[in-house]
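Incomplete set of chains, arranged as in the complex.
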Amino acid sequence: MTAVDAPEARVIFERPALLEERTTHYCPGCGHGVVHRLVAEVLEELGIGGRTIAVAAVGCAVFAYDYLHVDFVEAQHGRAPAVATGVRRVRPDAFVLTYQGDGDLAAIGTAEIVHAAARGERITTVFVNNGTYGMTGGQLAPTTLLGQRTTSTPLGRDARLNGYPLPITEMLALVPGTAYAARGSVATPALIGKTKVMLRRACEAQLEDRGFGIVEVLSNCPVGWGMTPVESIAQLEVVAATYPVGVLVDRTREG
Amino acid sequence: MERAIVISGFGGQGLLLCGRVLAHAAMVEGREVLWIPSYGPEMRGGAATCTVIVSDEPIGSPIVDRLDVLVALTTPSLEKHGRLLQEGSLLVVDSSLVSVGPRAGIELLDIPCTQLAVAAGSDKLVSIVALGAVLARRPVVGEAAVRSALTAIVGAKHPELLAMDFAALETGMRTPGALPAQA
Amino acid sequence: MTLGTVAPPIRWTGTPVIVASDRCKGCELCVAACPHHSLALDLGTVNPLGHHPVALIDVASCTSCAFCARVCPDAILTVLAPPKGVDR
Amino acid sequence: MIGTAPERVLLKGNEAIAEAAIQAGCDAYFGYPITPQAELLEWMARRMPEEGRAFVQAESEIGAISMALGAGATGARVMVSTSSPGFSLMAEGMSYMAGSQVPCVLVNVMRGGPGLGGIGPAQADYLQAVKGHGHGDYRVPVLAPASIAEAIALVPDAFEIAERYRTPVIILADGILGQAMEPVAPAYRTPPRHDKPWALGGADGRDPRVVRSLDLQPAALERHNEELQTKFREIAANEVRWAGERLDDADLVVVAYGIAARVARTAIARARDAGLRAGLFRPISLWPFPSGALAEAAASARAVVVVELSAGQLIEDVRLAVEGRVPTFGYGRTGGMVPSPSDVVDALRQAWARSSEVTR
């Protein structure tokens, strides 16, 4: 047997160019990092990074502009879809993206996301649902599971006091302006791959002028959940029982 | 007499809790104390700092011009707070993570806190080890008060961990370099 | 080379997984995701971020499936496979 | 006047402001219906699509100001409009725009408050507009027209200031100015467009740009604030606007802006007829406030009277300018009530009488 050098090793996986080579401020194991990478890959594959104007939402991922190599505007908490609408209407050639957390999108920003969808606004929303307010210390989010302990539901979420988990993406899927809505997850390599396909479809819904596109990504917040990263990834299976993964609506094939 | 102590490093080193122990001990001794946290932009594992001011009189400013003690558990925290060290200040660094040369007029205590903490039971005890070392040189508060503070704070929630904390504190207090320099 | 003789297979000696250790946060998601248990934290090292970085502990078992890289939140891992026609 | 008659048109203030914005090259308008501003939105709803420009009736005032932030961040010329309750809702967005330095023109056609209040004209958002609208340290230029013609002239000025200094600008009007009609020969103007090296448009071939207000490092955020303060000082130095009438020999300086200044003007004429030498000091820029000019105008007067459609807001800036050197009196009406000229004459008389008692 002869051993030889392999200078032309095939690259199976490498960091996408649109993802800045910089240490993120995210906690170890935080799902935001995976979603960032997927976004970078999709923009890159679609060749639209150079005309992307993204909107950063308030939440742990507000610093997305430090990691994604595209233009960014920072929105007020919850208002990213409205900010994106402003961008959209004056920049017909831009690709417009919002990146929002579940506190941002499903709580304070409910009106803005619903009406961006209702208008069929040609924007794409990446919605990272980690079931909590990561940035402010792990409080209850609209998406928190029943029974889940958070810093503002120390005894676990009680439907009577704190309400039910909100199926916001299902609600958005009802709106005719929503061209594409899907729910992915960072739980496994396979689901991550599936999520990437969803993101691509949601971007294409905009590029093909179909309407509003959104992908909810079930993600982990190990610190907010009081778990190790590995435990938190396993927990995503429990989360998916309340929030089933899959395509919720695809109107891009119509008309 | 007012003493300002800063403990600085990254989250996960237990330094906010350690500051609380110190503050609680001061309270137990009937003294005035002010505990001020501050976090960096990183969610976890990022920079974190805790200032504790202990005094025999009501405390005015929460911001100090000089530090009596700086516990620097990382290099950036030394860079950030080192400029407040003055003649006679005590600087404790974790030699496992920070390398530093002697500074004129400043008492340097260079001890492998992380290693000692791991030896005492967990790398989360690093700040408590450092606190022990500080107290050996600067008895800002008495050991008894610190023990009762640990009992109140750690003991209340995790009595099973208390012994480990005591061990870490002792390790810090008895670590060779911690004994007064002239000794 | 003579007809009828089987050439000795060419073996790849490259590393299939390259770790940007300085930025690794030691979260172990890659470790958990690797189907072949080829990865582990290097407990003997503390990187500038204060974490134990991950390391490929068993090159032989690695199939370059890139599961590890796909789950890594910090894009720490680059995964390579032998050039076409070259055995692992 | 007769000479220009043929070109004159009869316009509501709301409509005049809207058309002036269009003529000034406004690229996008975002709004939400509210009385007494609705005609502005409706004008834009019709005209902006005609011009191929952006119009969105937002889901709320928060939506509107957020859209303005997004559009403004790309360098577009943007207007939003509202009235008092909606103005309150725009506070957070305005603070973001001030912090991230996004140009925009916001029109507030004030109505009576507080709360839901009424739909009559008021000037009760003065302090809010000039001092405390959103959180944090910032100031926003505030322009207050007193006639429809002036409103038309101030709109392009507002866009120009907004873009020159990268700041939102507020046009503060009231329900009468918004809904009344006057004949005007509109002097529309389109300010030139300048390069905006900060504007977003995609990072193709250049480094990405970020329009943001966040900085978690206090020292860096303080530096940012200092830059903002430097800019505010510059604006304060350059953009002061005011008008004076009959001030030369005035014993009594009447300070009033917007529609209140119109009433004051008539009242001053009557007071003069009755032997009281009054003059009008009319701030046009409410921030930067014409403190220096007012201090000067007041220096030789025996009293200053502030007339406003509020319980006493403008008077704070007047007192800051006059600094106790001349006795200062306030006459304010609220809730949509507008004083008549004779009400104001009475107020002037009273102030005059009281000022004679005051010895300082």
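Each chain gets a letter, A, B, C and D, in the order it is written, and its residues are counted from 1.
Throughout what follows, a residue touches a chain if its C-beta (ideal position, glycine included) is under 8 Å from a C-beta of that chain, and two chains touch if they have at least 3 such contacts.
If you're wondering where the values come from, they're calculated on a predicted model, not measured in any experiment.
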item	value
Formula for the whole complex, using the labels of the chains displayed	A x2, B x2, C x2, D x2
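Following the convention adopted for this analysis, only the chains that are shown with their structure count from here on.
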item	value
Inter-centroid spacing, chain D versus chain C (mean Cα positions, whole Å)	64
Distance from the mean Cα position of chain C to that of chain B, given in whole angstrom	40
Contacts with 2+ other chains: residues of chain B	41, 45
Residue ranges of chain C touching chain A (in the complex, touch as defined)	8-14, 16, 23, 25-29, 31-33, 49, 51, 64-67, 69-75, 77-84, 86
Interface residues, chain D side, partner chain A - complex	27-28, 30, 54, 56, 58-60, 62-64, 66-74, 76, 78, 92-93, 96, 100, 200-205, 208-214
Touching residues on chain A, where the partner in the complex is chain D	49-53, 55-56, 62, 65, 68-76, 79, 82-91, 93-95, 111-112, 114-115, 119
